[in-house]
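Working notes for the structure below.
Every protein chain but one is kept in place in this view of the complex.
Then we have chain A:
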Amino acid sequence: MTRSRIVAAALAVALTGLAGCGAGDSVDVDGDATAGGSAGGTLTAAIGGEPDQLDPHRTSAYYSFEVLENVYDTLVEPDADLKMGPALATRWTTSSDQLTWTFTLREGVTFSDGSPLTSEDVVYSYQRIIREKLNAAYKFATVKSVTAPDPATVVVTLTAPTPNLLANLGGFKGVAIVEKSNVESGAIKTRPVGSGPFTVASYTSGDTIKLTRNDAYWGQKPKLDGVTFTFVKDPTVALQNLRGGEVQWTDNLPPQQVPALKEAGEVAVTTTPSTDYWYLALNEGREPYDDVNVRRAVAFALDREAITKAAKFGQATANQTAIPQGSSWYYDYSPYRHDPDQARQLLGQAGVKGLTLDLMVTSEYPETVSAAQVIAAQLKEVGITVKIRTLDFAQWLDEQGKGNFGGFLLGWLGNIDPDEFYYAQHRTGGTFNFHKYSNPTVDTLLDQARTQTDEGVRKQTYERAAKQIVDDASYIYLYNPDVVQGWSKKVTGYQVRTDRAIRFRDVALAR
């Protein structure tokens, strides 16, 4: 029997199955109804991978933060428009020299184990991050001291004015307020104790994390009895789980199927522009990419619409700057039309012929792999041969750190303040300036904007920096992707957030 006949036979079997039976509509909603007015029920959410650990100060994995968002609180937190608003702190004042911030804590807040959350806990949490140099330590770079004059007051003093201090202290749960005894017992890695709407009830490695409602939560009581997180790496399987009713929420949908899913309406699928951006960086520590004309040539050679389509199946917005349109920091600037002639001319000016670009992408982010193929075709038109190198992420990071690349594709995720969009990436010697960009004008602007307290002036300063960065093609910006999430029609009250924070506190489940 030939191979094609085997395939035909397999197809016939599958078709017979299709014709014979309808879809099984089994709905499996765990959890018993509780007394009281709440709708109750346990929502099962499928996320794309497993958290490495649940200590918010030590993890860097987005999977961890998907869980921790529902378990922990920060001093302040971003609202739906990413404006920082009250959370554990109800109000705050700033001294006239902008160097002292005084926060007043909400009254009567307790951790989920019942012990009170006071200013001492805030001081402990911040000092833990600073002293042990944990992941978010860079957010406290200008913090001189954190003190607790009384149980309801936290005072933060600074070495320089820090207009984005609120974003630093509340932009994500990596700066959450933790409980000292939970840290010291080591239990925080698997059984963290926070003050958020839910609390971790169990963690089965490789399988599930179960949250139950925190009845002592200071805000509006969550309607759900609990949330169960399962880890499903394969998007096809996650979608199947959602359709079958085993799962009621997922952010791991196969991108190519999203348009059809939205059309079908069987499950709710929502896409919202995110604050992420994806870009191409050329290694300015290497010839000929140290020549701005070569970088600009590449920028002109790219057709961003085509790249966006290939990489994200349309679930993204092409952009020539970093900050997305919806943001109050958006800067409308797009000097690079798709113009291969201009690109060839610039390459000629630079005296570059027969260039081969070593472009590094990673299988960890499949969109970089698909984007690279389109970019290779587009650059070929202007005489640049692209050699695509696909690596696993650990190796990719290694090569990036060593500067072993001609160019690479990657994204920056979950940015709020413009400082996060530009500083570490484009400041000379910045932590993530792996492509060795250096422009003294940009350095000065970024340094000024960091401490600029007048918001209008600050925005203008960032726009001047952004213009220079785009003109120099330090990063060749490509697009801002959408956040894509799907949930069962039984789920109500869920809001997709542009910063990808997953909040289940206002969600209800029809029964």
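By definition in this document, a contact is a pair of C-beta atoms (placed from the backbone, for glycine too) under 8 Å apart; a residue touches a chain by one contact, two chains touch by 3 or more; residues count from 1.
What we mean here is this: contacts and distances are computed from a predicted model.
> When one chain of this assembly is omitted, its UniProt record names it as which of these: "Glycine--tRNA ligase beta subunit", "Sarcosine oxidase subunit alpha", "Peptide/nickel transport system permease protein" or "Acyl-CoA dehydrogenase"?
The missing chain's protein name, per its UniProt entry, is "Peptide/nickel transport system permease protein".
> Looking beyond the chains shown, say which of A:R106, A:R128, A:K189 or A:K459 touches the absent one.
A:K189
> Identify the residue among A:F231, A:F313 or A:Y330 that touches the chain left out of the display.
A:F231
> Extract the touching residues of chain A with respect to the undisplayed chain.
Missing-chain contacts on chain A: residues 1, 6, 10, 14, 17-18, 21-26, 49-50, 52-53, 55, 58, 60-61, 132-138, 141, 186, 189-190, 204-207, 230-234, 236-237, 240-241, 243-244, 246, 364, 392-395, 397-399, 401, 412-413, 431-432.
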